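As you look at this complex, bear in mind that one protein chain is not there, while each of the others sits in place.
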Amino acid sequence: MLTVTNLCKHFGGIRAVDGCSFTAEAGKITALIGPNGAGKTTAFNCISRTMAPTSGEVWLDGGRIDHLRPHEITAKGLSRTFQISRNLADMTVLENIVCQAPIRGWRGLMKPAMPPEEVAKAEGILEFLGISRLAHEDGANLSYGQKKLMDFAALLMSDPKIILLDEPAGGVNPSLLEEIIGHIRKLNEAGLTVLIVEHNMDLIMRLSHRVVVMAQGQVIADGPPEMVREDPAVLDAYLGGALEAA
Amino acid sequence: MAHTLQILILGLALGGVFALMGAGLSLVFGVMRIVNLAHPVMIIGGAYVAYWGFRLWGVDPLVTLPIAAVILAAVGVILYKVVFEKEAKAATYSEMTVLLTFAVAMIIEGALGTAFSNTQRVTSPDYATDAIFIGDIFIPTGQLYAGIVSLVIISGLALFLKYSRFGYAIRATTQNRDAASLLGVNVNLVSMVSFAIGVGLAGAAGALVSFVFSFFPAKHWEWIAILMSLVVLGGMGSILGTVVAAFLLSVIAAFVGAYVGATWSTMTFFLALFLILIVRPQGLFGDKPELA
Amino acid sequence: MTRIALLAAAAAVAMTAGAVAQEGPIKIGASLPLTGNFSIAGQKHRQGYQLCIDLINEKGGINARQVELIVSDNRSDPATAINQYERFINVDDVDAVYGTFSSRLTFPVASILAKNNMVHPVPAGGALRIYTQGHKNIFYFQPNAAEYAGASLKEVIETLVPADNRPTTAAVVAADDFFANAIEAGLLGTTVTDPADGSVVADLSPGYLEQVGIEVVFNEKWPEEGFNDWLNLANSIKQSGAELIVGLTASAEEAVQLTRALKTVRATPKLVYLSQGTQAEFAEGTGSSADGILVHSSWHIDAPFQSVLVGEPFGNPEFAVAFKEAYGEVPDEDSAIPFAVCQAIEQAMTATGTTDNAKLGEWLSARTNDDPVRTILGRFAWDERGLPVDKPHLMTQWNDGELQFVFPTDEFKTSEMSYPKGGF
Amino acid sequence: MASMDQSAVLEARRLYNARLALKADKTRAVWFPIAVLAVLLALPLLQLTSSNYNYVLHLVLYTASYVVMASGWNILGGFAGYISLGHNVFFAIGGYFAGMIYARYGVSTIILAPLAGLVAAVVGYVIGRITLKVRGPSFIISSLALVMIFRILFDNWDFVGGAAGVSLPAIDLPVKWAKVPYYYAFVVMAAVTVYATYRIKHSKFGLGLRAISKDEIKAESAGIDTRFYKTLAFAMSAFFVGMAGAVWGEYLTYIRPNIFLIILVSVNMVLMCILGGKGTIAGPVIGAILIVAFNEACVIFFGGSEINILATGLVMALALMFFPLGIIGSLARSGRLPRILNWD
Partner (left out) sequence: MTELLTVTGITAGYGDGPAILDGAHLTVEPGKVHCIIGPNGAGKSTLLKAICGMLKIRKGEVRFKGERLNGLRPDQIYRKGIVFVPQERALFPKMSVRENLRMGGFIMDDAHELDRRVEEVMERFPILKERAHQKAGTMSGGQQQTLAMARTMIIKPDIVMLDEPSLGLAPKIVKEMFEIMAMMAKDGITILLVEQNALMGLKHADWGVVLDLGRTLFEGPAAEVLGDPRIQELYLGGKRAA
């Protein structure tokens, strides 16, 4: 579904991503892990084109997308969240979400901002995530965790085929984490492809079908979670010994 | 050939003055992220101090320079206390301060105009209209002195920023305001003092301007974009960059003025400003913009 | 929006009030650039107008009515100037208006005043195009139009400069300003066109300089705002080796800058002519470098013009005295011209016994050189365009810190013109 | 998508939202702006009386011209959050385009206005493509540079009379009625502009602009073509400002660079929006009325002088410091916005 080949991103002399290749299979949850500075988020940014890659290719559904602009990529069915939740202040949760509804052509542009069918759909999503009581709240007033959920909701509004989640568990307390894990799983079961960057090994081990490990901008291991966690290179570079803490 | 050399000298001569005019602007932007559109009108304020000193008591503008700097620095302190201290926490801080300094510029212009009328002024110490001739080539002494004084002041400032403890605090505040505060730096004081220094530099520059250009309160509009071009080309906040940009653009403008036409020489600054913002927003010496 | 309604109501009240107070003072409005680029000239214009009105009131007013001058500041902005004349006419209900300063403000004001059938006396606004638009009742109060100003320079060179030592080359530098451009057009002999439709307003070829056999070796223009590169310009002038330097500056300040720069580069022309520089500020800013510089003028303090104020003789020297008394300064032409404007309107009102602008206009248009308006600028009579007939410029020269009167030589006692200028 | 078929719940939600929407509609007094417009359209009838109301018409017209410009500016500055201090460039482009055609061919600028707006919009689109790459203070500065550049260009363009400009023939109507065509032109343009900004704000496009003003990266990854949106917003706001410029030139009977390209014109646009409420519909209107009234008061009380500039600066500073959201914005936030001013 999503294939990344030989992706490179250099900042001046620093090679943040240095020839990284991996695939996220359709209908599966793929996790991208690695030590800090391994280039995971940079790779993420290059895939969603928030940053321009220095070289390399990104293919989605057989089409090349590394030359597209972010909104075009979103229109092709790839949506992402941000490590630090980005939401639009002074706009209600509903507006925040409807904002992400796809728009077609000039006529779409001048359509009413909040058409009933889209509002209904957004409410359906909020219902699904169990936060419909927040619909008319200002996006800025949400708590950290609620913002993460709102990010999710907005993501779903664009009818994505694949979603990229950047540290969905970062800074999230354990009970909310359980909730998020549940949502991701449910969405995946409904057929959504997921690519995830995360440090929480617990979440990774429980959710992902496949784990890609990055270090120093390159992929050092790629395989099912059980296999990766035994890989000595991974243990050394990333986990720092046996997996007991999580 | 001699002609070309002469134009080069004239360009450099103007550059020295522009350097000091832009230095304070750059410092204030660096430390406080304030694009101080009122900087040029403050320069004019400094020029008035020099003018009245010269007119009433015949004091040389170079002697009034420190007084102008101190008076303007005091204005800076007041302005900081009244206007900018509160704004530091606003979400749209940088845009807000641009508009606010714009308003301040209008207020100061109005006040200066009410007090001194919009008559053009200039101080005329003897050296202002003299020149050192080397064969056919001349170096205007007014600009020469102004340039030397300007470079001395800027070097002093650079040394202060690099080696003094307060300069250390200023650099820390520039890079990470919260962090500096959490490590025992009184960032409000640092901001206030550096704002005062910046405005004080405007005062000092004003004393030089008083005999190099003629001035009147409304003249500052003409300088805003010129000074901005120096600061932006130099990389916002880099004083060294501002100095280099001042010399570079003044020389280019001098050549444009001589070979293309005098009406086009100021265009150099505006076009440079525009192009740099678009092509290399971080300027010559600025860092790359933060990553997304 | 309710604000508008309130304003409307207030304005309506103001207007009815104006209508009732018919027998109050004669109200005259003048919008002047008291701030902005033209502020110096604007301030002096106000002094000239005000002095004249005060003297009139001292002498019992016009037709036994006191005169009230309403001045407002247009910030050198055309839109504001128009707005303010509209206000004078419609809200303040003035009986007459005085013109504003500079061509660029006069241009739009002329249309508005013509539309409202007001007499438009122009103290400063010399561009030919203002007078070729077909406005009635517009009267210019300076010697001829700007385009013809250079004729005086030509005559000076022909009559006062020894034929064997005349300058043969000239550098002409000018501000990108209406007035300066117009004089330049006359000197260089350009065809003046109206950019509105490309039509020819006047063909001035071959130009006054060419007529006296002077070749233009350097010609440059600088922008009206934001120009700092005077030394570069002065250096280019010097490098051109021109013997005559013509500096058509838009203001006294630019004249100061140019003169200082010429001094710095040690230019040594035979003759220097500036379009501005009779003002005290010029002397203050340039000091002894001003010596020998020719400046044209509409007025001079020593010109023994005889004029009339409220039916009594009032000479130019008396004006200088009265001005000095009122403001503590020696007047210059920027105050004298508006004073003359005020005199002319007063004479028209006195002669016609009314403030009806149509009648005033008729009376002014009917003036001839034998039966002129008599002002401290001398006699005035106008052609059908509104330009004065037979009115050459005065040429003055700075010598030893004093502005001396050197041309025309036939009318009054003049000082000897110093020549050549040499260094600054 | 999963669990999207809970139709009963959704139906209930829909009803609830319809109720909310209805409530929002009720708090809006549509009749008020329409009534104001009607009064303004009838105002020239005053000229049928024996007095002359030219100055009143002038003030309304002047205010309306600024409503057009400030509302136009609002599309870019208020909705998309890009503060431009250089919008008078489009004022000049509109003025020159229509003015020159009027001068050469006698076609009324009132007819030409939409075309002039279009020209301004095209130029705006091109400039926007370049300058909208930067934001925040850099954008503001670039807009200042733009004014300077255009000023020099127009000053040196001989075809349009250079710095001296071009004087235009005055309309051939008696004094009492000479203002009326321009009066209607500006009032109608103001009404159209206000309505257009209303429509924009409530469209997908407007929602996208709001998203851009809050977080551009987020907006882009939400599928909004930010570059296109911003440039389009830039072009649209240039369109309205250009239209105002077109008619303004003929009204003044004079076009000249320093009528259009002085900083005070764009400052006024910005100030009106900020004072009234950036990003609101009624804000620029209220701002324009207040600033024009304020200037008028300055002329009356101070006779107009440097104090004017001081006072304008002071108003701007105070507005920024104490009402950063503007009058409409601040009232709306505290829930005290009178119904008649809720045009959003």
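Labels for the chains are A, B, C and D, by order of writing; each one numbers its residues from 1.
Simple rule for what comes next: a residue touches a chain if its C-beta (ideal position, glycine included) is under 8 Å from a C-beta of that chain, and two chains touch if they have at least 3 such contacts.
A quick note: this is a predicted structure, and the numbers were derived from the prediction, not measured.
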{"item": "Chain not shown, its touching partners among those shown", "value": "A, B"}
{"item": "Residue of B:Trp52, B:Phe116, B:Tyr168 or B:Trp264 touching the missing chain in the full complex", "value": "B:Tyr168"}
{"item": "Selected residue (touches chain absent from view) among B:Leu5, B:Val82, B:Ala115 or B:Ala179", "value": "B:Ala179"}
{"item": "Residue of A:Glu25, A:Asp159, A:Glu178 or A:Glu230 in touch with the missing chain, whole complex considered", "value": "A:Glu178"}
{"item": "Chain A residues that touch the omitted chain in the full complex", "value": "14, 33-37, 83, 141, 143-146, 167, 170-178, 199, 201, 237-241, 243, 245-246"}
{"item": "Footprint left on chain B by the chain that the document does not show", "value": "89, 165, 168-169, 171-172, 175-176, 178-188, 287"}
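Just so we're on the same page, only the chains that are shown with their structure count from here on.
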{"item": "Minimum number of chain-to-chain contact steps, chain A to chain C", "value": "2"}
{"item": "Chain pair with more C-beta contacts, A-D versus C-D", "value": "C-D"}
{"item": "Centroid spacing, where centroids are CA-atom means, of chain A and chain D in whole angstrom", "value": "41"}
{"item": "Of all residues in chain B, the ones touching two or more other chains", "value": "113, 118, 221, 263, 266, 292"}
{"item": "Of all residues in chain A, the ones touching two or more other chains", "value": "50, 89"}
{"item": "For the chain D and chain B complex, residues of the former touching the latter", "value": "83, 85, 130-131, 133-134, 136-138, 140-142, 144-146, 148-149, 152, 155-156, 217, 263, 267, 270, 274, 305-314, 316-317, 320-321, 324"}
{"item": "Chain D-touching residues of chain C, taken from the complex the two chains share", "value": "1, 3-5, 7-8, 11-12, 15-16, 19, 34-35, 71-75, 77-80, 82-84, 86-87, 89-91, 103-104, 107-108, 111-112, 114-117, 127, 129-130, 133, 176-178, 181, 194-198, 223-226"}
{"item": "Chain C-touching residues of chain B, taken from the complex the two chains share", "value": "3, 6-7, 10-11, 13-14, 113, 117-120, 122, 124, 128-131, 133, 138, 140, 142-143, 213-214, 216, 218, 221-223, 226, 253-254, 257-258, 261-263, 265-266"}
